[in-house]
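Quick one: the structure is below, and I'll ask about it shortly.
Missing here is one protein chain; the remaining ones are kept as they sit in the complex.
For chain A:
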């Protein structure tokens, strides 16, 4: 019991009995003493400097200052470089920054940065040097670090080698609580490779080259791969919502709507500096975070305007250049911030100010512009009309930040940017309103990026509003879907038209002007899915309760070409129309041979499952799976064959296809034989069992002394009773059957 006031003895109150100073509290002090701010947090120690004498010293300091000032603020007089007794420097310096945050940035960004060919900077916080370098903290004797023995890892691209030698593609299916990866077997049941319960908590996603399968958990993101589907990487971003990869799988962006909160005891991957951030950019190779970002504050609605609905967070927020060298984020209405990888520093330390900017997009491939020799990445952006200034679409070159082409536009209500997959064309879909702002029309402004001076071609023959646009991958044709009324909240969505465009024939290698090829009216279609190899396109009606058509088109139909199209570089043919009730998503396989369509339980619960079609639109499979959520083809990395090798294959396609067809035929016939064998066996088993049970029952009947037919006697007993009651009746039924019918004309 703790002594209460009543119980206190006199001794307890008498404090003079002992000397406070005598009590040894050093152990407690050591344990609990608060580390006071010693004012050294803004200091860093720079090691690895060259040896200089007094004369050279100012030069070095100046040179160093330049480097040091890239991350923070310091002055010449804040650099202290101690000199040895021999008049030469001791090859290190103390530097004071204006804030501890800058010092931290210096340690992160300048450490291990080469100063010149021979010297590499080592930057540490002064407090760290003190903490770790104090006497006794470091063993005097050098013990070499233990280097783990090399362990061979599984080949992450092994999935490219189909064990059956047929070059099949893989896909992942997420249904119920389990995630499975399968080989596509066309008509037959897909061959399961791996199937795991609760592999992911929300969704799965392939990395862009197919190396990893991403699973998403409350604790973060995990990447899986290799033949045994082991965990390859882990990115601990608590409560992560979305994930995006850079195009070459070097980096990963994770986003959580909930700001990161670093617990007291620390976090395995993230540091205190990441506290309160929403986005983290990770290096996939090392699984280390590069930099984190907070969500941008949404600009408050201007006064007088009706408060807008909270805008959805744009995704992807961070967009990558085609070569993973740059990543950029839009600050709507103000600027675009471009960061350089791998250091994640802001390019030229400033965001690119573009007043009013609404959207931007990187060219999906590194474009070689005509007459431009130096390295560049391009992105396009657009700004709406502000005051008397026209709306503008610009094409910016990075790292020079020069606007290499811009286009002014008037009466623009909205614009969408569509790059062709090779970056050869950029189509800006411009929704224009008339002066009264009552009617809407769309024009397509097509930038020919690879041609000299980037000429712009305008397609303004479209009368309706364009609701969807898609370029042919690796091609120069496109499909649009238009509708008469602006899409609003109506019970029945208005009819749409599907229009095809292609360039005119032109001399040499030039691409002619874009011309309207054909329009198909009174459709319900709302989505366009091009084959990744071009030529074929599926125009579909998805997530629509009334209609679910899938139209398969060929744009290079080998049959006769209509006279009217003879100057155009396409020959359109509808190959097939399929119907998949309740379809919500469509995806081509990476080889362009198959199309998967599925009805996801995320969108509705009717007839969930998937269908599989070939590129011609012939249905190969359909499977209804309860709680079917997600289907995704495993992407393939780009081919390693040179252009010549690819050409050679195309030339000898006949040879190859003959072999493959033979293989297919053999496999199918052997499968057929197996099925027939299995059926024959089933049939035999069944009749054997029937015979056995028949005899058994017959014997049992005999033993019990029962008649062979339990009912025959009863019926016999009943029939005479009926017969005696009334006169016997004979009911005759004449059955006529036409065996053969021939017709002869007698002349």
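Keep in mind that, in the parts below, a contact is a pair of C-beta atoms (placed from the backbone, for glycine too) under 8 Å apart; a residue touches a chain by one contact, two chains touch by 3 or more; residues count from 1.
One rule holds in what follows: contacts and distances are computed from a predicted model.
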item	value
Protein name as given in UniProt for the chain not displayed, "Adenylyltransferase and sulfurtransferase MOCS3 homolog", "Eukaryotic translation initiation factor 3 subunit I", "Exosome complex component RRP45" or "Serine palmitoyltransferase 1"	"Eukaryotic translation initiation factor 3 subunit I"
Of A:386, A:458 or A:682, the residue in touch with the unshown chain	A:682
Contact footprint on chain A, counting only the chain that is left out	581, 606-607, 624, 676, 679-680, 682-683, 686-687, 689, 693-694, 697, 700-701, 704, 706, 710-711, 714-715, 718
